[in-house]
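Apart from one protein chain that is not included, each protein chain of the complex appears where it belongs.
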């Protein structure tokens, strides 16, 4: 950490800050510039709140030097983490494709889609039973009934299953029906939910918050690992920007950047990221070429009648076409599918 | 709702969409333009998911015409809602100023600050017992012990109390200690928390999410009213933008805009919005001049040693100076303090 | 400047960077932390491109410590700059209100508005003769004919005049007709235009770019001062964010922040910032309470028939009402109008 003093900070102010730094158990190394003095602070500052220095007399700002995360860091663990979802390995050589409807609506719907995506090559089935909806008037999901349907459909089609959990009280119940949990964008900083899932050890997909920085996202993952669960998969799903032509802005650079910063697997959700069905195929190819470990894609059997869905889903036949293109790209970048 | 058809949509596609509109129980009114046809959809679409039309053949886009919120709307209820917090009325003529530390740290700390802000004219005491911290290593608040200290300090200084609740399981416990709840920015779309607080009837401050639109924010408030609790106060606390010179960007226009759109009281948190102690006073004057119903301000007795705080708090003497300026501005805009 | 080395940077890499720092004529002060080494770089780095260090072996990042601007800085010149526009002083005790139509359309229009805003208390007349329009098909302004009309109307109503210049080739011509130039948001980083206006000495309003940081904005002003023209007034006009309920997001915090960072006057354009006529009055009061030195407001005599205008203009009677409220707020914050 570097404490930057104001241009005309007095010797007395500098000495006070130095004394405070040392009182907290750190070493202080001042550098006297022509205009400003900066004080390097040496020592392990994990959990220390650097803001304490901001209000000291003569201090202009505080610049952190160390990353605030540890357990998720590539520096701590250089080899890739492979998250094993009952046999499906995420983060390894094989590209993992998860597919399914936005919301589970009926037994017929989820089973039909399950078989269709299985045939096309997906290895995991997604489907929402608890939907975080912007409107209290909108369909909120089938709840536990939906979990049962997802479970049946997954077993029947030999697909692992993943679904979103939105309440810390539901973690155990949801875990009993599915192979993997998902934390949605709106709950990325729901710390109680992160803690419960951290305690549960269940594999989990952690979606990036609507406007979360890479660092905040990694800190959310750190919460889960810190509470005991190392089975975290990060999922880029687009960020909120000024651009309205797409639902969100897919941050493709986040994929290789995360592969540098962390050992955790990184997948991408092109459906929420773009919100437009005709963009899903090209951006899926793009993020896989850029190094993503997998994809989670919304597929619907009859989008015209979906209860919670819309323009961000594709039909099974389009999904199958995409899978065959993905196979070619995967090989080109040294992966299998 | 207006359904916009693609430039070369066929008569057959247009008729299919019309038939679907009618099958959902609405009336369809097509307008045939030179290049595109649009279809006006008449009928009550509360809770209806307009996205269903997006994937129909020939549809380009769907444009909503009605606001998605009802209960919070000024159109439904034209007079201002006055939220009564055990005698302190928010949303009326009197400007309500809430002050206190970011986190409750000790009995001495919270009591000293309580007396200081009371003497300066504050009517409610804030202080965090459960802190949603970006890092799992950072101080997370004193929990129930903090709630007790806040309760004592409020009683001793004759101030109403408000604190943040971050877990739906804590709503009852927290409500037993304080006069008003707060939903933080990170939990604005934690729907289970909104539902529990909706069921509790306790007055609540709903902070705007880090990157929530005005409409999403009003929809979050709608959740609380829909679940039975009309005592909601909206709090603008800055939004996330590309600008890094301030912690967030205070959206002053949101204040008069919300006063047009909703009957709920609107207050502002200049501390989180700016993140810089020397900006708190001028922007507080600004938002009151623009029509805010109140302010919530972080005050610390010794910021140099705060456990969770930093550059966004001011000292009691600066708070007292600000209160005297606020008094003048309040009178100028026809309010008292 | 602080050069941060990677966690496992070698002694050789550190020494190479130190040697490079010294080769550029600076002093290098390394601090050896437990994980990372940082190197403080002492010396005048004006115009030096710190990015040169980024690609050196073992370097993680470079953190600037000094502000990149000098001439506009409050540190260089502590007293406020008063920009004198032929007798109208901007940046002093008096709040300066500039008003007029978006575009000059006819002699009748500009004269009527000139008299109306003069009667209400405005001291300067605005009006566009060269309009930077998003569409090539839209009205682009009357050009030199518009400048003449603005000049006549200003003289007749005893108002100083200001208009936008969009081409470095027009600076001399435009300057011959008006008292003050304006650089629009889209041209904030049109460096050739900044240089020409810098050379001209004409007082100039420099609007903030659509998504310019405070620092980039001050650097644009620095260009003008560096080229010889100290008569720069900064104008906050809203920034681009994800929020679409208003045209832009007015950054009120920028006003007091700039008053700390620079000696230049700071005014606000509430018309472009909000894009909604019913928000202009409350936010105008707000920014004046927060310390703005003036306002530039769009006023139209018959908005229903404006050629380039729309919902962000107000009528003369609304402007007159606003002026009377501004007088009260001005007095409260120690200014006159």
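General observations
For reference, chains read A, B and C in written order, and residue numbers begin at 1 within each chain.
Assume a residue touches a chain if its C-beta (ideal position, glycine included) is under 8 Å from a C-beta of that chain, and two chains touch if they have at least 3 such contacts.
In this text the structure is predicted, and so the values were computed from the model without any measurement.
Residue A:243 is the one among A:12, A:107, A:172 or A:243 that touches the chain not shown.
Within the whole complex, the absent chain has one touching residue among A:283, A:299 or A:323, and that is A:283.
Residues of subunit A in touch with the missing chain: 211, 213-215, 239, 241-246, 249-257, 260, 273-274, 276, 278-279, 282-283, 285-291, 328-329, 332-333. Against the chain not shown here, subunit B presents residues 2, 4, 7, 29, 31-36, 38, 40, 42-44, 63, 65-66, 75, 211, 240-242, 244. Of the residues in subunit C, those that touch the hidden partner chain are 20, 46-47, 49, 51-52, 54-56, 68, 132-139, 166-169, 186-187, 189-192, 209-211, 216, 219, 222-223, 226-227, 240, 277, 300, 303-311, 313.
Methods note: only the chains that are shown with their structure count from here on.
Ranked by how close its mean Cα position lies to the mean of all protein Cα atoms, the top chain is B. In this assembly, the C-alpha centroid of subunit A lies 26 Å from the C-alpha centroid of subunit B. Per-chain Cα centroids separate subunit A from subunit C by 38 Å. Annotation for subunit B: residues touching 2 or more other chains are 211.
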